[in-house]
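A single protein chain has been omitted; all remaining protein chains appear in their positions.
Showing chain A:
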Amino acid sequence: RTVEPLEYYRRFLKENCRPDGRELGEFRTTTVNIGKCLCSITTADGSALVKLGNTTVICGVKAELAAPAADSANKGYIVPNVELPSLCAERFRSGPPGEEAQAASQFIADVIENSQMIVKEDLCIANGKLAWVLYCDIICLDYDGNLLDASVFALLAALKNVQLPSVTINEETGLSEVNLKQKNPLIIRKHPVATSFAVFDDTLLIVDPTAEEEDLATGTVTIVTDEEGRLCSVHKPGGSPLTGAKLQDCITRAITRHKEVKKLIDKVIKSITPK
């Protein structure tokens, strides 16, 4: 396995399975913890911890107030940031964010924008004066492949958990008054779910790659779908060329995965909402 990793993997792939016992289209066990009781971040407005096999990603959402931009006076901001600290894997050094972290941050920002899961107009409190800024910090605690899927899932779960205090602007003083007692949940319009695939030897597609599989793969594809079966993102950063038919296989699997994830999230949200 250490001397000829590719040959080792090929032998398994020929039998249509993988060294950890999974089928080619099978995901690793997914667990999600949402909220202040189960998740450790007590200072965040919303938080979630997602484990996809060994890959552990935590997302904390903090809401702050700011003045909206001049050209979009009725829009708030959502600022995602993905961090890959050196504690999650040997290959990540401490220091400024590497290419992978930055590309992942851009990907998450694109997914939020493309899927319109949060409409920026919903974050506006007073036109031109006050709007919410949601800082979404996604930190990987253990990197074992498939960062993008786990990050998108963690973001979705954390945002579902966010409770925004109601804000009113005092007419006379012009200052904002935050009412922490009255909280409203964030309006989430769409629920995008990402499904990543690794391409082996230009032909074989496997779902949810581990870090070892990602290193051996010749390419990766990530498909993000929402609940209506629409594609929010097709992210294929280079790698071996794929035909349209292969992409269609990926999309079909992604749509199935979306249903599984949505069911899981709904179950967890229901279990933590106070009756």
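Just so it is clear, a contact is a pair of C-beta atoms (placed from the backbone, for glycine too) under 8 Å apart; a residue touches a chain by one contact, two chains touch by 3 or more; residues count from 1.
Convention: contacts and distances are computed from a predicted model.
A.B. asks: Out of "EXOS5 protein", "Mediator of RNA polymerase II transcription subunit 8", "Tryptophan--tRNA ligase, cytoplasmic" or "Sorting nexin-4", what name does the UniProt record list for the absent chain?
C.D. replies: Of the names offered in "EXOS5 protein", "Mediator of RNA polymerase II transcription subunit 8", "Tryptophan--tRNA ligase, cytoplasmic" or "Sorting nexin-4", the absent chain's UniProt record gives "EXOS5 protein".
A.B. asks: Quick one: say which of A:11, A:183 or A:230 touches the chain that got left out.
C.D. replies: A:230
A.B. asks: Tell me which residue among A:127, A:182, A:248 or A:271 touches the hidden chain in the full complex.
C.D. replies: Residue touching the chain left out of view: A:248.
A.B. asks: Of the residues A:106, A:182 or A:256, I need the one that contacts the missing chain.
C.D. replies: With A:106, A:182 or A:256 as choices, the missing chain is touched by A:106.
A.B. asks: Which positions on chain A touch the chain that was left off?
C.D. replies: Touching the chain left out of view, chain A contributes residues 99-100, 102-103, 105-107, 109-110, 113-116, 218-219, 221, 226, 229-244, 247-248, 251.
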